[in-house]
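Removed: one protein chain of the complex. Kept in place: all other protein chains.
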Amino acid sequence: MTDSRPLVISCPLPRTLDLIFTPQRLAGLRARYRLVETVDEELAALPPEVLAEARYIIGQPPLSEATLAAMTGLRCIFNVESNLLPNMPYDAAFARGIHVVTTGAVFAEPVAEIGLGFALSLLRNIHGAEADFRAGRELWGGDGNAQARLLTGAEVSIIGFGDLGRALARVLAGFRPRLSIHDPWLPEARIREARARPVDLPTALREAEVVFVTAAVTSENRGFLGAEAFATLRPGAAFILLSRADVVDFDALLEAVASGRIVAATDVWPEEPLPRDHRARALPGLLKSAHRAGALDVAFQRMGEMVLADMDLIDRGLPPNLCKRAERETVARMRSRPVSRN
Amino acid sequence: MTDSRPLVISCPLPRTLDLIFTPQRLAGLRARYRLVETVDEELAALPPEVLAEARYIIGQPPLSEATLAAMTGLRCIFNVESNLLPNMPYDAAFARGIHVVTTGAVFAEPVAEIGLGFALSLLRNIHGAEADFRAGRELWGGDGNAQARLLTGAEVSIIGFGDLGRALARVLAGFRPRLSIHDPWLPEARIREARARPVDLPTALREAEVVFVTAAVTSENRGFLGAEAFATLRPGAAFILLSRADVVDFDALLEAVASGRIVAATDVWPEEPLPRDHRARALPGLLKSAHRAGALDVAFQRMGEMVLADMDLIDRGLPPNLCKRAERETVARMRSRPVSRN
Amino acid sequence: MTDSRPLVISCPLPRTLDLIFTPQRLAGLRARYRLVETVDEELAALPPEVLAEARYIIGQPPLSEATLAAMTGLRCIFNVESNLLPNMPYDAAFARGIHVVTTGAVFAEPVAEIGLGFALSLLRNIHGAEADFRAGRELWGGDGNAQARLLTGAEVSIIGFGDLGRALARVLAGFRPRLSIHDPWLPEARIREARARPVDLPTALREAEVVFVTAAVTSENRGFLGAEAFATLRPGAAFILLSRADVVDFDALLEAVASGRIVAATDVWPEEPLPRDHRARALPGLLKSAHRAGALDVAFQRMGEMVLADMDLIDRGLPPNLCKRAERETVARMRSRPVSRN
Partner (left out) sequence: MTDSRPLVISCPLPRTLDLIFTPQRLAGLRARYRLVETVDEELAALPPEVLAEARYIIGQPPLSEATLAAMTGLRCIFNVESNLLPNMPYDAAFARGIHVVTTGAVFAEPVAEIGLGFALSLLRNIHGAEADFRAGRELWGGDGNAQARLLTGAEVSIIGFGDLGRALARVLAGFRPRLSIHDPWLPEARIREARARPVDLPTALREAEVVFVTAAVTSENRGFLGAEAFATLRPGAAFILLSRADVVDFDALLEAVASGRIVAATDVWPEEPLPRDHRARALPGLLKSAHRAGALDVAFQRMGEMVLADMDLIDRGLPPNLCKRAERETVARMRSRPVSRN
């Protein structure tokens, strides 16, 4: 008797099935599908009938034209690393109606939460006051609030309005900010729907008391926030970098903070890990986080939930819905480096 | 020619007129009212006609029955320190229809904002990771998130649902918490209106991942959160104290944190300033703030705005609206110590 | 053995205990309190010890100074008709700390809901199109939408921002209106808190596409909306009267509708019931409702819920919270006629 369950090829490194599926969901995955577990470099060498039968790939393996052509039953590639790499013939996949989807949306919520935490820490110096208190040099009452500001009703800009930008707007909602959004890939109507003001980049920088940068790195925006940009920020503005270090000129950012004109928080760095003697470590006015904003267990487990739900839709002849589709127009522009650790 | 402007006696210490009125509003106050500036201990010795003519007091001076009786034109006492002290015959004032009001609501927004900042810092260890990064011992990616948790969808309890509790619920809204509220002075319907679940104290403590304490100190609740209460908190719960140290058994709180069962943040202390060698200073798991949550310039300036707006209403024969009225039933139960510094 | 339960005098006409208390709540009331049921005109003749012991009155009976003086244990009068009449010495009650409260807030939700229904019916001619369809003269598709307008994003004014105005703002929220509010009894800050724009009356009238009138009748505002006011409305504006007919010059309203300049809906009338031959009945552009906006069973039953919850608070030495207190300053200005039917 043959096994009629759909076949799934799994090569999710650096993720693992145990990281992205709860035990219960992994059992469900194994019950409903034939799972062929492999690694990127061995995929092409799988038996031809396995390649031909595979309905789904969980992972983001390099695929040659020939291998993709051999995968005649393929319907969707679930990229669970979630950065799109130039390692497969996307156009050929799209021409055949094969979806390529990512699960990066799972990071939106944890990153947005810590992003708001960074903002509140900068505006009220929560982390600095704690360190002072520990050291016995705390300032009491209003004496400790010389630079303190409210977030409620503040001018806030978000640069990049994808999943993360939207999650930020959601956690900010209770603060009723005057929200300006810059995203050149979105029509203004989408931004207005979110009850925000669509603005160009200079306006987003010039008017904000708090700036959140959530834009992905593309072939067009590398280092687009440099010394000139930082010079236009309001004195005392809080600049919070949540996406990738490559969108800013990092030295210029450190200069701007060192000058005392702005304060900043960043979760991402030009080198990770950062050298022990890097000047950023001791820089006052810079709140530091070691690329840990998104990497929560619950986020990884959401990946598995999304993959299973979208497999179910595709199995029923419907398009995927929870995962985000790579777009023919933009897939070649993506430049965010993949992660090597979870 | 006589001056027909209403007379205001001003004795706002520890506040000052310059602290609570912007220059523009202070000019408006002086233009519209005859201002007699004095200090608490000299008020009773003011000329009888001044006492008789005074429509408003800005301050919270001790008043004898006789002095109050001499103030035949008095309509409202604006207590801008905002804690109600047993230093005047409230019942006599109320019998005559004299309002006694406080401006403590101005602190709700700044305290709620930093309170949410404390919560996010505790849940994601923002302050600890910053200190580690500075010291060159940061953990990267998921390695740094061993205890990290999301606030979105979390079980959150608020103990005490006055202005501060409401402001907290507002800034929490974007996180869509499962919100439980304990406030024995409020009917359950008020809590349900706020889309929260009214609960008794044991439930508020037992089920929450994050507990915010905003309850004022009264004659009935001194130290009501002690070792037994802390023992019922969920392991890993975040306990955030925003109102007054006297509502908790502070040693028991420190024990609970020292044991590692819970983490905590506090803005208020049994002694302020805290002795240099106090054990709390070096306690891991305790996020410390030196009674600075509310003392923002903008908060003090809101006081003046509220006072002016309510004077305008009373001048027009209407009741005050923005300031909070002392209540005949509860005024005698208040035990929050006044502040001596702003 | 004496009965130590607190004593309640009940004379709620035109309400009845069965109308405002569910059977379960009525049983609770009877279990917890000694209930003396009477009618307004017989209250004064109750035995002196009953008057002396009564802690609460449910009703709004005429009370002489002498009767009130005899009620030495009285703490609160629950006016469940909910209009304040000049039939008792309010000042004497207030001087003694006796609360006089009303339960009119129960009508806010049902009136706001039907008010929004009126607005949508006017903007889209739901009622007129239904009548046309029934008569076989309906217009299909866009042909039937000559005057149709959206509410989303529209300019909306609310005149009077008490419980009803707030309930309206709540049900309107999903439409994201540009909301202007006029209420001379409120400071502007209260209106801004509700994310609306405080405006004077001429602005409220001149700029709105939809005007909701929720203002109570007072000694000062009788007929304050007359021909001049209607002349300033935008052509095609929808005017919705929800409070009392006495705040408008009703003939002028009918003229404005008859002229075709505005459309209107009203739930209240200068005479109720309205004469069979009144010109308003056949007036096109006027959506008519026979003072039924608030009179829902669930609203009346909310009254009992509020009364019980506030009795419980007062029994515990706390002030009432759900019912609305009559104010020393404004009680004498109220002019809304009481209802004679539920």
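A, B and C are the chain letters, set down in written order, and residue numbers restart from 1 in every chain.
One rule holds for everything that comes next: contacts are C-beta pairs under 8 Å (C-beta built on N, C-alpha and C of every residue); 3 or more make two chains touch, one makes a residue touch a chain.
Note that this is a predicted model, so its numbers are computed, not measured.
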| item | value |
| --- | --- |
| Visible contact partners (per top-of-document touch definition) of the missing chain | A, C |
| Touching residue (missing chain; options C:T72, C:N145, C:S219 or C:S259) | C:N145 |
| Absent-chain contact - pick from C:D40, C:E113 or C:E188 | C:E113 |
| Chain C residues touching the omitted chain (full complex) | 109-110, 113-114, 116-118, 120-121, 123-124, 126-127, 129-131, 133-134, 136, 138-145, 148-152, 170-175, 272-273, 276, 281-282, 287-292, 295-298, 339, 341-342 |
| Chain A, residues in touch with the chain not shown (by the definition above) | 91, 94-97, 185-190, 305-306, 309-310, 312-314, 317-319, 321-322, 327-330 |
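Here, only the chains that are shown with their structure count from here on.
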| item | value |
| --- | --- |
| Distance from the mean Cα position of chain B to that of chain A, given in whole angstrom | 38 |
| Centre-of-Cα separation between chain C and chain A, whole angstrom | 51 |
| Contacts with 2+ other chains: residues of chain B | none |
